[in-house]
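With one protein chain withheld, the remaining protein chains of the complex are depicted in position.
When the chains are written out, they are named A, B and C in that same order, and each has its own residue count from 1.
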Amino acid sequence: MSHDHHDHSDLSETELRVRALQTILMEKGYVEPAALDLLIETYEKKIGPRNGARVVAKAWCDPEYKKWLLTNANAAIASVGYAGRQGEHMMVLENTPKRHNMVVCTLCSCYPWPVLGLPPVWYKSAPYRSRAVADPRGVLREFGVELPKDMEIRVWDSTSEIRYLVLPMRPTGTDGWSEEHLADLVTRDSMIGTGLPKRPDEIAK
Amino acid sequence: MSHDHHDHSDLSETELRVRALQTILMEKGYVEPAALDLLIETYEKKIGPRNGARVVAKAWCDPEYKKWLLTNANAAIASVGYAGRQGEHMMVLENTPKRHNMVVCTLCSCYPWPVLGLPPVWYKSAPYRSRAVADPRGVLREFGVELPKDMEIRVWDSTSEIRYLVLPMRPTGTDGWSEEHLADLVTRDSMIGTGLPKRPDEIAK
Amino acid sequence: MNGAQDLGGMHGFGSVKPEPNEPPFHAEWERHAFALTLAMGIPGGWNIDMSRFARESLPPADYLAKSYYEIWLAGLEKLMAERGLVMPDEVEAGKPLHPAKPVTRTLKPGDVAQVLYRGAPTGRESATPARFKLGERVRAKNMHPRTHTRLPRYVRGHVGVIDSLHGCHVFPDSHALGKGENPQWLYTVAFDGRELWGADGDPAVKVSVDAWEPYLEPI
Partner (left out) sequence: MNGAQDLGGMHGFGSVKPEPNEPPFHAEWERHAFALTLAMGIPGGWNIDMSRFARESLPPADYLAKSYYEIWLAGLEKLMAERGLVMPDEVEAGKPLHPAKPVTRTLKPGDVAQVLYRGAPTGRESATPARFKLGERVRAKNMHPRTHTRLPRYVRGHVGVIDSLHGCHVFPDSHALGKGENPQWLYTVAFDGRELWGADGDPAVKVSVDAWEPYLEPI
């Protein structure tokens, strides 16, 4: 592959490098293209924050399910069909009027893939990883979230294979909503703890 | 100045940038070229580790001077003619058979200019700054210095405006040598603490 | 190791930049860097702790300058080179220069779904009772191994409270070195913001880490 810095931007150099790697790995028989395509398709199309939103909405509607989710997250989440890689040991963290939960991985970018998909760039970035544990209130402000000064902020640094999902508080004015409808209120950020669910007036009925 | 990454290496880009800066500063009347030349000449030709070597050699020959140097380094060093910027508050650290001293500045690259000149690249580098305080023995090994396991290593992190100069032990086999001759044994590294003075057989008589 | 990956409490990186409607990948090469990394885990035979160490031991300036998938890529190249699977000269040349190493298994398309669904659980049978109990105050050790560890610098030396017990889990510090799973009790330990950050901390903040028993000492 070309390493001539004068011909390519850094980006296209990386592109060429990945292409070269893939060629080498295929020619050596280490990887199969169809498997690669399936991996990409899985995380690009199938597994994403809609999974977690369904779990949250179900917990909002069903007190028994919520209890199960908070005490045995893996079983409760698997019952809806989500499990596996980077979600082998789940814990669900309930937000209350007294405590707001927020998740980070300061050492790499651990994230609950089965329920949230792949992490967003900001979650993997140095600003978030460095500041979430020392200045969570400042970080929340950058997401437009201002919490009462006396509300405890509990930050969970994902330093083991335990993966955390935040269960945000159900927005008011949603009495009688269906799970599917409630799930539309559950944003990815509200399940990381850097955001809150949408208000009913923020989504089209 | 050109910011075309395709035409210049990083180095020449920096060169162009410095040249541009100098032009701007001169045209704005902030700096005078003759003063710049004098600054460069001073630290390239006049002030260097030979200064410190003379101080060390003098201390090796004159017990009274040594005592003065260890108790009032500034006055003792000024008496030989060295003083000023980045050496305003000097302390001299005596190596003994029981204690080896080593100097670092983990936070930037503080260094006693009047007696040693400008710091070498390795002193300013991340490997030295990161490891000198946590693994001085390993660092010394990279300089070819192996100290007895029970010899205390005392590392001085230059976090204030105090500047440290190590007074190494006088090599054996130098009885009756002149100060000027002894100074030839005193290496820069031996006054930082990352080296030892030369042995008599290492220099031409 | 005290590498550039240990970012908790560092300053100077600027503000967090959320991206509205962010896609899972931002370029075609990211898709492939992702898929190749996942797929190579099987013939490569390394574990997740070895992968993490390969990434965090990049030179700090590189680690901080690279994007996430660039770090993955550099880690993958390192892991493969260490095992003689793909050598740097081959990546430079853009084609195989050395014979393929025999590998026992590769990822078959038909196995993808199952491999992902199964994951790699790290919980193990507990052979010993837990040393610490719920609510107990413990100190995170002041330790500075040059090898892989999951105890961030910002909690070391600080006192927290055992917030939950998770049974025994594969111990990353051993696992990353190829020294086996060496399962150890895993706890969540919660620290007060002021304990971690002194007067600069927010008194209404608590921060927890998951810590294996060898990271903790009684007080």
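We take it that a contact is a pair of C-beta atoms (placed from the backbone, for glycine too) under 8 Å apart; a residue touches a chain by one contact, two chains touch by 3 or more.
Every value quoted in this text rests on a predicted model; they were computed, and no experiment measured them.
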item: Selected from B:C61, B:V80, B:M151 or B:M169 as touching the chain missing from the view; value: B:M151
item: Footprint left on chain B by the chain that the document does not show; value: 1, 3, 11, 14-25, 27-32, 34-40, 42-44, 48, 83-89, 91, 106-109, 117-118, 120-122, 124-137, 139, 142-143, 149-162, 189, 194
item: Contact set of chain C toward the excluded chain (per top definition); value: 1-4, 9-14, 56-61, 63-65, 141-146, 153, 157-158, 196-201
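The definition used in the following text is that only the chains that are shown with their structure count from here on.
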item: Identity of the most central chain, Cα criterion; value: C
item: Inter-centroid spacing, chain C versus chain B (mean Cα positions, whole Å); value: 40
item: Distance between chain centroids, defined by C-alpha means - chain A, chain C (Å); value: 17
